[in-house]
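In this view, the complex is presented without one of its protein chains, the others remaining in place.
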Amino acid sequence: MDFVQDLREAFTGRFGDKLRIEAADFSKCGCHLDITASGTDIEAAASVVDGLGFTLEAISGVDWPAEEAMELVYDFNKMAEGGRIAIRVRVSREKPELPSISKIFGGANWHEREAHDMFGFVFSGHPDLTPLLLPENATFHPLRKDFSA
Amino acid sequence: MIPIQIDYIMDLFYVGAFFLGGLALAVVPILISHLIAPTKTRNYVHKTGQAIECGMDPIGDAWIRFGVVYYLYALIFIGFSVDVLYLLPVAIVYNEQSGYRDLAEVFIFIGILFLVLLYAWRKGVFIWNSKLPTHTP
Amino acid sequence: MEQQTSHPYAIIRFALLDKVLALGRANSLWPMTFGLACCALEMMAAGASRFDISRFGSEVFRPSPRQADLMIVAGTINKKMAPAILTLYDQIPEPKWVIAYGNCAISGGPFIFPGQYSVVEGADKLFPVDVYIPGCPPRPEALLEGIMKLEEKITGHRRWPIVEAG
Partner (left out) sequence: MSLDAKSIQGETFVVNMGPQHPATHGVLRIKLTLDGECIMNAEPVIGYSHRMQEKMAENRTYSQYFPNTGRIDYAGAMIYNFGYACAVERLAGISVPERAEYIRVITSELSRIASHLLWFGPFIIDLGGLTPLLYAFDDREIILDLLESISGARLTYSYFRFGGVYNDIDDDFIAGCRTFIPRMRERLILFRRLVTDNIIFRKRVEGIGIIGPELCRKYGATGPVLRGSGIDYDVRKNEPYSIYPLFEFDIPVFKECDSLARYHVRMEEMNQSLRIIEQALDKLPSGPVMAEKVPRNLKPPKGECYFNVEGARGSFGIRIISDGTEIPYRLKLRTPCFANLSLFEEASRGMLLADSLALLGSLDLCVPDVDR
């Protein structure tokens, strides 16, 4: 697992200790590194990870109404050598805004549109944030916990 | 002078009958299907007459100026369909003199027309180039 | 939206002519290629070599609604897809019939739960349905039986023997 070391250096080199990085046991939770970032430097983190040759697997939104927060989990996976990291970002529930990484990873375009559809995240800088899975004129966000049809 | 007129009228009658037969062959099926087919179609969003576009509403107009490449294909097609017109008289008088002469004539006629195809081929009408640089790895 | 179940009448109708037309229509039902979800695979399996829907005259799956006269709604009807399905239904010329193939087309199937927001609960909410084939997905034999049932509805009598189960 040498890549865990050089990934830590890359991140600490870039962010100092702004990000909380913990090693995670792969057999238990399915990822090697679990990083918690803030909304503003997700773009920088994505470009670091892009530089190291990772690919974006998925962006999953989670709604935590109890803590008045909404979380986004970015799953990155280095295909050739193997190795999986998850970057978590928490934003407030009223104003869930964070920059978009669709310029760095083309695949993020659709993942972000789906997160916008389902949870109402607003990705600034996203080329076309219209509903992807829901009908064109949909304004509701179904996967929020307080959604009622 | 009378026999000439009778023959003339008979010929006119034959041409008229032939013309009406052709017309009936075209119009009568349409009439029958109009009579026995159901009069109107059940529709719920009133899009029965709309152009078919996989269930969606067509976007924009189809009357646009598109590339001239299609025009060249149409030209070649018309060239060959006209040559069939000239083959009809040959077919009628075929084999009255020696058949081989007519065969040779037909081959010469089609051979010359085939040069159209060769010319178009050489000029590259059949090469479909994509206009934009396709995505390279 | 009034639900006429039988198709509108022609200008000229003779008793014998109608019988002949019904027999002709019943034995050459051309379905429209219109698979929505999992039931589409069973429809393809019915069209393929083992179950061979062409024994009943419906081998030709017409992609264009103009040339089809049977719409097999095979799969989940989504609220985003409903206007498209209605457009396709309109564009099929009369006489046309509809088979609701699978639970999703009959009543929304397994995707009906409190708080569901994107599934139309059944094809008969959109237009009149002639034959319902339950199952999730129904077996290809069920589609063949459905087509026989539709023939019975069109011609009035059943030409194929009814095979008792078991």
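Going in written order, the chains are labelled A, B and C, and every chain counts its residues from 1.
By definition in this document, a residue touches a chain if its C-beta (ideal position, glycine included) is under 8 Å from a C-beta of that chain, and two chains touch if they have at least 3 such contacts.
Bear in mind the structure is a predicted one, so any value in this text is a computation, not a measurement.
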item: Touch partners, limited to displayed chains, of the chain removed from view; value: A, B, C
item: Which residue of C:10, C:53, C:70 or C:88 touches the chain not shown here; value: C:88
item: Selected from A:19, A:56 or A:129 as touching the chain missing from the view; value: A:56
item: Residue in contact with the excluded chain [from A:13, A:82 or A:125]; value: A:82
item: Sites on chain C contacted by the missing partner chain, in the whole complex; value: 32-38, 40-42, 44-45, 48-50, 63, 75-76, 78, 80-81, 84, 88, 110-111, 113-119, 136-137, 139
item: Sites on chain A contacted by the missing partner chain, in the whole complex; value: 27-31, 53, 55-58, 60, 62-63, 73, 75, 79-80, 82, 84, 86, 105-107, 109-110, 118, 131-135, 142-143
item: Touch list for chain B against the chain that is not drawn; value: 53-56, 58-60, 62, 64-70, 72, 123-125, 127-137
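FYI, only the chains that are shown with their structure count from here on.
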item: Whole-Å gap between the CA centroids of chain A and chain C; value: 44
item: Centre-to-centre distance between chain B and chain A (centres being mean Cα positions), rounded to whole Å; value: 60
item: Distance from chain C to chain B - Cα centre to Cα centre, in angstrom; value: 37
item: Contacts with 2+ other chains: residues of chain A; value: none
item: Complex contacts: residues of chain C adjacent to chain A; value: 79-80, 114-118
item: Residues of chain A touching chain C in the complex; value: 134-135, 140, 142, 147-149
item: Residue numbers on chain C that touch chain B, as the complex places them; value: 1, 4, 7-13, 17, 21, 64-66, 83-96, 126-128
